[in-house]
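Just one protein chain is left out here, and the rest sit where they should.
So, subunit A:
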Amino acid sequence: MKVGSLNDAAPASEGKSKLINEKSFFGRFTDRASESRGKVIIYSSALLMIVAVVAITLFLTIQGLRSFVVDHLNFWTFITGTEWYPDRTKNPTFGAFPFIFGSLAVTFLAALIATPIAIGTAVFMAEIAKKWGTKVMQPVIEILVGIPSVVYGLIGLSIVVPFLRQHFGGTGFNLIAGAFVVGIMILPTVASIAADSLRAVPDSLRQASFAIGGTKWQTIWRVVIPAAGSSLLTAIILGMSRAFGEALAVQMVIGNARDLPKSILDPSATLTTIITLSMGHTTTGSLLNDALWSLGLILLLISYVFIVIIRFLGKRGESR
């Protein structure tokens, strides 16, 4: 069946050519079937992607709506309430706002921390030191991307948290610690995508800028960055979506308080951390369990928002 057998067929000139009569009747039959069999395998694999996405969305939505439909929690008080006391025997309350707020706060703070360094690195790699950029920084970034998130969490736990405790008091487990750990974690992702988008800017623009006497910095700031525009933004938002979905690294350093944080030095919690912490201890079908699935649904929906934004930016970048 190997292509190589065509070569073998050539010297065996006596008798019939192997090329034509290689297979028996039955062999030819299976070969014809193999074409459609291959097609079936390929198409069903492709369909499996659709099935996976639809199943994830559908099942998480159904399970997430249970607390509103079956347990009759009020949707509005669920997402705006600030008190999460599900274990009180008398009048348990489910207010998820502190977690939604915590997730968004961690995401934006992380982007704030990561963006300048990441974009700076990207500019360095793509504009200033191209050789260094590809020889040294690219491998550095690839290794950073590969480091598992729990390791980032562990480093946060053993370096960032003690540092904050010493200099700002408190336990050191707080919102900014979480944002910092996640910010470092998304750095390489943002930097490598940003560098790619800067590299995609055509050289003629740079040459034009240099020709009218622009300095290197003026060229970068006024020409290259605006030209890369929306794809740079895509890089940042991709980083944010990763920060938003991170669970364990944040959980290890954020302090896991159920109250709304008053400052960035207060312990806090996010959607992912509360799910991580509580999901294992609840029984399926209990009120708390349903409420946690609703948190999961919110997580899924906000992730979809990120995906839609990224797609929108990508489309705009293409059409230009």
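Before moving on, here are some points about what is shown:
Note that in this section a contact is a pair of C-beta atoms (placed from the backbone, for glycine too) under 8 Å apart; a residue touches a chain by one contact, two chains touch by 3 or more; residues count from 1.
The definition used in the following text is that contacts and distances are computed from a predicted model.
According to UniProt, the chain absent from the figure is "Phosphate transport system permease protein PstA", selected among "ABC transporter domain-containing protein", "Molybdopterin-dependent oxidoreductase", "Sarcosine oxidase subunit alpha" or "Phosphate transport system permease protein PstA".
Touch with the chain omitted from the figure is made, among A:Leu65, A:Ile79 or A:Ile117, by A:Ile117.
Of the listed positions A:Met137, A:Leu164 or A:Ala269, the one in contact with the omitted chain in the full complex is A:Met137. Contact with the omitted chain, checked across A:Val150, A:Ala227, A:Leu265 or A:Leu287, is made by A:Val150. One of A:Thr171, A:Thr215 or A:Ser286 touches the chain omitted from the figure, and that residue is A:Thr215.
Residues of subunit A in touch with the missing chain: 1-3, 6, 31, 34-35, 37-39, 41-46, 48-50, 52-53, 55-56, 59-60, 63, 116-121, 123-125, 128-129, 136-137, 139-144, 146-151, 153-155, 157-159, 184, 187-188, 191, 215-218, 220-221, 238, 241, 244-248, 251-252, 272, 275-276, 279-280, 284, 293, 296, 299-300, 303-304, 306-307, 310-311.
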